[in-house]
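As you look at this complex, bear in mind that one protein chain is not there, while each of the others sits in place.
Lettered A and B in written order, each chain numbered from 1.
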Amino acid sequence: MANIGKQTIKFKKNISILETASIVGPKEGDGPLKNYFDIVLEDIMAGENTWEKAESIIVRKSLELATKKAKLAMTDIDYIIAGDLLNQNTGSTFGIRDLHRPFIGIFSACSAMGLSMGLGATFLESNFAKNVLASSSSHFCAAEKQFRFPLELGSQRPPTSTTTVTGCGVALLSNDNSDLPKIKAITTGKIVDMGITDPFNMGAAMAPAALDTIITHFNDLNIEPDYYDLIITGDLGHIGSEIILTLSKKEGYLLKNYKDCGILIYDKDTQDTHSGGSGCACAGTTFAGYLYKKMIEKEIKKLLFVPTGALLSPLSVLQKESIPGIAHAVAIEI
Amino acid sequence: MTQMSKKEYEHMVKIFSPNSPVLTNCIKAFFVGGCICVFGELISKYLIYLGISEDVKSLLTVIILIFCGVCLTGFNIYSKFGRFAGAGSMIPITGFANAIASSAIEFKKEGYIIGIGTKLFSLAGPVLAYGVFSSFVVGIIYYISKII
Partner (left out) sequence: MIKAFVVGGLICTIGQILIDKTRLTPAKILVIFVIIGCILSALGLYEPLVNFAGAGATVPITGFGHSLVKGVINEIDREGFIGIFTGGVKATAAGISASIVFSILVSFIANSKDK
């Protein structure tokens, strides 16, 4: 392992993504990526009686599915690293409590997938683990209830708002020498706050953080944007994406190969999702479902995966704090 | 990243953030809000037709409208309605009923006392609080002006 530049770690070992698993809700199952997910739930409640329990059962099933797909037993897993949006990370913890594995709960808002994969990779690099499950989850209804309004309230959402993705994405990281996608480097983001206060425009709040992490990553590794086949952010949405493209031009970078998970996961014209998808599961399921499969098929060989997070709370919004943004970059190659 | 001031960034975000379609939203709000009021007018006309006194009539109209708002909320219809109509379904008294009923339904998982009981007014509470407070202020002024 080597620290490179300001914020980047370059891995020396083979840190493979052995398997992924993705479970999504009905709305994501209607979207453009529907054929890439492992399981599409017909019922957003997932057979449970609260939104929160629904999210937890989705987390548990996704973790079990990834382990099963890799032909491993849960006892082979050394650590589970997971994050979500619910208070005190209960979405993850209540899903994991019956799995009896060492658990590291993380909070990095919607950038959880980047942080969990990065942490998992460092555990593997340092030989403290053989198999690590990295996961992130969110649930539309649970997030609405906690951050916005009761679901039955008849309110309109402004066009800048995003739609929280329901689901869970899991990546099973392992020391493996076979021909699988490998995590080559990570750049852990720092908080960037450009003073955006509108909680219905989180793409704008996160875009500067995403660009900061991406540029730091290029500088630290001394590479150009076209080194990657695809640079994909987590949930900037349509508005955040336009902003990051404009900002990057100002900084002298041309991100030709840029996309955003929040744009890919929904069809803007038919699904009434406004600026796109958001939430921990947006980057998580898009990676575990779509991106991983595209890498296995070698359509994407070099990927810079940059989940983005808006580190706000309902309280901080009421107290008129601005929204701190963060983004973690994970460089994956096959 | 090179430095860009928060002001500059705010300006840039404004350019990229689409505005709500105010005109179409207003037309929808006007139409739906107008219809709800006409519905209220119809109820009150019908109550008069039934021979109910003026005072009771207006109170009953409010009760019936609230009943409709709560029921539509319970049947998961009012939220879709509100997504279309915006203020058109929020400003009428049925919207007030929707705010209370939606909170009650959403938080019943946290129990009948703490969940429903405390969250019932999580959205509509301010309306009651400041409505009563404003009427108190008006009352004080009116009372003093009366004595003088």
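Here is the rule we go by: a contact is a pair of C-beta atoms (placed from the backbone, for glycine too) under 8 Å apart; a residue touches a chain by one contact, two chains touch by 3 or more.
As the structure is a computational prediction, the values presented were derived from the model and not from experiment.
Considering the intact complex, the chain excluded from display touches A, B. In the full complex, chain A makes contact with the omitted chain through residues 25-27, 44, 140-141, 149-153, 155-156, 158, 198, 200.
One chain of the complex is left out; on chain B, the residues touching it are 19-20, 22, 25-26, 28-44, 58-63, 65-67, 70-71, 73-76, 79-80, 83, 86-88, 90-97, 99-106, 108, 116, 120, 123-124, 126-128, 130-132, 134-136, 138-143, 146.
Convention: only the chains that are shown with their structure count from here on.
With centres taken as mean Cα positions, chain B sits 37 Å from chain A.
By the touch criterion stated above, chain A contacts chain B in their complex at residues 49-50, 145, 149-160, 192, 194-196, 201, 204, 208, 211-212, 215, 239, 242-243, 246-247, 250-251.
By the touch rule above, chain B contacts chain A in their complex via residues 1-2, 4, 6, 9-10, 12-13, 16-21, 25, 73, 76, 78-83, 85-86, 89-90, 95, 98-99, 101-103, 105-107, 109, 123.
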